Each structure stands twice: as structure tokens, then as C-alpha cells.
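Excluded from the complex is one protein chain; the other protein chains are retained at their positions.
Order of writing sets the labels: A and B. Residues in every chain begin at 1.
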Amino acid sequence: MTEMISTQSRPAGEAGRNYSGSLLEVDNLLVEFHTRQGVAKAVNGVTYSVDAGETLAVLGESGSGKSVTAQTIMGILDMPPGRITGGEIRFRGVDLLKLPEAERRKIRGAGISMIFQDALSALNPVFPVGWQIGEMFRVHRGTSRAEAKKKAIELMDKVRIPAAKQRVNDYPHQFSGGMRQRIMIAMAIALDPEILIADEPTTALDVTVQAQIMELLAELQRESNMGLILITHDLGVVADVADKIAVMYGGRIVEHASVHELYANPAHPYAKGLLESIPRVDQKGQELYAIKGTPPNLLRMPSGCAFHPRCPYRRDNCVTDVPPLYEVDGSRRSACHYWREVLDGTAG
Amino acid sequence: MSDPTALQPGPVTTDAQATTESQATAPVGKPSSLWSDAWHELRRKPLFIISSVLLLVILVMAAFPQLFTSVNPEWADLKKSLQPPSSEHIFGIDIQGRDVFARTIYGARTSILVGVLATLASTLIGGLFGIVAGYLGRWADTLISRFAEIFLGLPYVLGAIIVLSTLAPVSSDPSRLRIMVIVILVMALLGWPILMRISRSAILAVKHSDYVMAARGLGASPMRIVFRHLLPNALAPIIVVATITVGSYIGVEATLSFLGVGLRSPVISWGLAISEHANYLRTAPHALLFPAAFLSATVLTFVMLGDAVRDALDPKLR
Partner (left out) sequence: MGRYTLRRLLQLIPVILGTTFLIHFLVWNLPGDPFAGRCGERPCNPAYIERMTELYNLNDPLIIQYGKYLLNLLQGNFGEDFRGVPVAETMAEVWPNTVKLAVVALSIEIIIGIGAGVLTGLKRGGFLDNLVMISTLFLMSLPVFVIGYLLQLTLGLQLGIIRPTVSPEMPWSELIVPGFVLASLQVAFTARLTRASIAENMRADYVRTAVAKGLPRRRVVGVHLLRNSLIPAVTFLGTEVGALMAGAIVTEGIFNINGVGQTIYRGIITHDATAVVPMVTVLVLVYLLATLLVDLLYAVLDPRIRYE
């Protein structure tokens, strides 16, 4: 298992090497949760893609399906209650969902890796951080203990943990929140993955530390040219780093656009609401906008467009017809029957 | 969403349903939803139903042994010694020529009495110390906690052997009442620290809550705060632990009596019966097995009951 990866650093194999499409493509993914109360459609036909060196921000509130999608890509979804009922996840053209578990495992951490929101609980409390980073090399590459430790120190240096050599044997609880997230990042980039998924990487941190972590991620991405999927509920975080944004609502992508397009002029009422609810210096003193209503209940999704109960642009057919992802222009998409009105800014 | 298990209904639904139901059925002026919730959850638990029925049988047995047997448990016919079970004596005859069934039935009273009273005593002592330690804090807490630690340094049965072999030496012949009182007091003396810890932490958990602070700010007297606010919150964990404790105390009493330092003849005790017939295991297993079965069933009843009550009252306790 180790030779395969060390001699050939592209884990998806020969077949994937000459693949001309995107590095990672999520295609019409369907994920359900089976509960005693019924079936919750957590991910309902999500499609997005990331290329090398590209940053995709996936934006949405909790329950929008953004994290479930990421967990499905990683193959760490709890099944049951989760169940993948359709779609493909292609990494270098190979559908991960059809790979046997043994093959899938080799891609985890080496080809695609992930960092989590709360590094304190995501790191194992009873092992030294260096040991946990080194484990990547020992398990995937068969590196010796001593060598793995050396690499762990190098990685801790790389993510700028001060006095890495002295701290390699410390335990997670001995680090500050920001430092712990750096350790998480060091572990995730240990094997030079092609895709890094960051699930709310800065949510649990102080604002100043947030900026440092985002900077670090952006820098590491530039260096290694990996594709980055940045999952967040915070529009402010993504503005500087993301190339494109997928806004999710109720398990669907409702708007897909480049950062500039979305910030300049959103084409979906929900994205518009999100943008308007960010406090801005030039609007000091004005009342802050808030999207009315509550996120949808996944067990009882509203008919038609899931956003219609909260939507200021709502018309009759929004209640009955599920909007497809309309092509706005180029790669830009909006799942609103009235995206033209939204773009023009004329409320229903 | 990052935690898909949050979607699982689990206890959340039953809680929610229980609340709505209890609100519909509970008489007005009874807002203690913890207890009505617990009751509604308990009522549909097979573990609880089985153990309650068993408990009821055991309690009736302890209160009215005459209902189950008309034979005098003291009546002895040495000629029949160690006779196996027959239609006349369904559990057989013991070494002294007494009816095993009658003695087993009458044994329930002793076990229940010792188990319940010892639990009650250690709960009262432990609960009181726990409330004082938790409420006053500072030096009172330190003093009581250190004191409890010393008692906890004495493992239960070992400590009981030391104290009992001094207070009621094996060779002495105390009266029925006296030996029972001594055994109960010794068990309470060694058992209170556990209940003290439980009630202390329960008090600490609510002591700094906003509503207690508010009550204090409004000038409620310490007594009122303890009895109106702190005690009701400490009650749930204490009840859970006390229920299980009754079971384990019954086992301890039997163990001590079996070892010869606990109850002794003429008290009728399951542990004593087992001890008396240990040497006849090969020839007359019935004289040992029937009391052993009743003893185990009784302990099992309390363990099951405690398990069920714990799940209903405080799922986090374990």
C-alpha cells in the first residue's frame, strides 16, 4: 500500500492522469439521512468542481448541506444514518463512490484531506501532536518513527509554530486555539494532497487569529498549487481568498458565481440577503438587514423553491415549481425563477 | 449539520412527546416536568415494569410472609435434616430440620429491612453532609471532603469486617435486634461518603445557576434556598444512587453474614443460610441454592430498577 503512493504520487492512478476535466467534480450528489421521523434530504443534487490552485468557497448556514457534501467527498459520512442515493464524486475522473474502501482509504489524507472547525476535539487528546502528524507518513508511506518525527517538525515549522522542535512532543491541550488549527493544517498537508477541504477552519477562533489562519491557507495553496474547498457560513472570510463561490440552501446550490460577480451583484435572493446582512463601514448607523424566517426543516422541505417562505421576490409559481439552476452567464448559475429581477434589484 | 446524528430522534422525541403528554394530563399546579417526564418514560420501559412487579412481590413477601407459607420458619425436626424437596416441603429441609421454603420467604424481611434502612441512614448522613459541603463551600467543604476521603480509604466490606469483628465479635451472642442495628449502623457509617459526593456535586451544579443567584439576590433565606431550590435538584441523582445502593447493600449484608461477621442466628438471613450449608453443597444443594436464588433475584430487582430510573431521571449520570 505504501509503495504505490510513494512511487506515484497521484493516487487516482493512470486512468485519472490524462483526465481532461476538473481535478475534483461533485456531480448531482444526493445524500439522505434516515431517521425515525422520516427521510431528511441533506444534499439534494449538488454539483460543483475544483481545479488545482483554485479556491471554491461553499457558503451556507448550518443545515444547508455544505458539510455533509464535504464529508461525503472525504468518505467520512456516518452511514447509517446517512445514505448516498445518487450522483458521482470524480477525483481525476475516477468516481470515488465506486472505489472499494481499501482504494478509497489511500486517497484520504494523501489525495484529498480535510481540516475541521474545532481543532481541540478533532485532534486526539492522548497523543503528542508530532506523533499525530507523523502518523500520516508512517501509515501511508511506511516511514520510520524517527524519520516521521523529523518530518512532523518540518511541517510544524512550515505552518509557523514557534519552537517546533521543542513542542513536537506536546499534547493538543497545551496549545492555543490558533496553534492547534495550525497543527491540524500541518497534518492535512503532510502528504501534499491535491485537494484540501477546510470545514469552517476559523469559526472557533479569535478574529485576529482567523486572518492569520486564512493567510496561511492561501499561502500554502499558492506554494503547492492544491485545490481548496473552503466551507463557511461567513461571507467576510471568503472575499479575499476564494475564486468562486457556491451558495447552498436547503441541500441545494442556489447560486454559483465568481467572487467578484457575487459581491457586485448577487443573482439569488438568499445570496443577496446574506450580502446585505454583513455590517459595512459605509452604512454605519443604518439598520442591519436580516433574512426573515428560519432555515428549512430538512424533514419537511417547503414545496417548490425551498427559500420561498423567506423570499421577498416570491411569486405564485415559487410555491409549486422547484427552480432549476438557470444559466445566468458563462459559468454563473442561479436557482431562482426571477434571477433577472434579483440582478436588477427590483423586488417582486 | 456537521453532526448528522443530531437528526436522529433518539430520546429527544420521547422527551418532547412526554412533555406534551404530561402537560396535557398532569394536574394543574404541578410544574415539575423532570418527574412527570421520567414517569412517562418509565411506564413504557419493560425493564422498569419487570423490576417493579418483582419489587412488589418481594415487598409483600417481606411484609406478610404468612401469605406465602403457613409453616413456622423456626420449627425444626432434626429427623428430617437435609431432606431434598418434596411435595410437603417444596424447597426441602435444612441442616437443623427446618423448612427451607419458609425460611427463604421470611429471609426477605431481613434483607429488605437491612438494605432499606442502611441505605436510608447513609443517604440521610451523606445527603446532609453533601448539602452542607456543597452549599457552604470553603472550610466546611474541605473538612467534610477530607473526612469522607478517609472513610473511602476503607474498602466497604473490608472496613465492615474490621468494625463488625470489634463491635460484635464472632464469639459474642447479641440479641436479634441488637445485631441488626449494629449491622445497619456499620453499613451506613461506611457508606455515607459516596452519597455525600453525589449530593455535593449535585448542589454545586445548581448553586451558581442564575435562578439561585436571583433568589439569593432577592433576599431568600439560606433555608429557603436549600429546600426550595437546591434540594429538589439534588434529589434525582440521590434517588438513582440510593436505589442501586439498596441492591448492593442487600448483597453486602449477605456477604457479611456469609463470612460470619454480619447477622447471625436466630436472625433469618439468606446469607446466613448459604453459609450454614456451604459444607453440604454436594449432599444437599437445595438448602443453599434456594436462598441464593432469592438473594440474587432481589439484588437483580434493585439493580434493574436503578438502571431504569437512572435512564429516565439522569441519562448523564453514567
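To be clear about the criterion, a contact is a pair of C-beta atoms (placed from the backbone, for glycine too) under 8 Å apart; a residue touches a chain by one contact, two chains touch by 3 or more.
All values reported here derive from a predicted model rather than from experimental measurement.
Colleague: So one chain is hidden, and I want to know which residue out of A:123, A:246 or A:291 touches that hidden chain in the complete assembly.
Modeller: That would be A:123, which touches the missing chain.
Colleague: Just to verify: which one of A:26, A:164, A:187 or A:328 makes contact with the chain not shown?
Modeller: A:187
Colleague: So that we can see where the missing chain sits, which residues of chain A does it touch?
Modeller: So the residues of chain A touching the missing chain come out as 74-76, 78, 105-110, 113-114, 116, 118, 121-127, 135-136, 139-140, 171, 173-174, 187.
Colleague: For chain B, which residues reach the chain that was dropped from this view?
Modeller: That gives, for chain B, the contact residues 5, 146-147, 149-151, 153-159, 161-163, 165-173, 247, 251, 254-255, 258-261, 271, 274, 278, 281-282, 285, 288-289, 292, 295-297, 299-300, 303-304, 307, 318.
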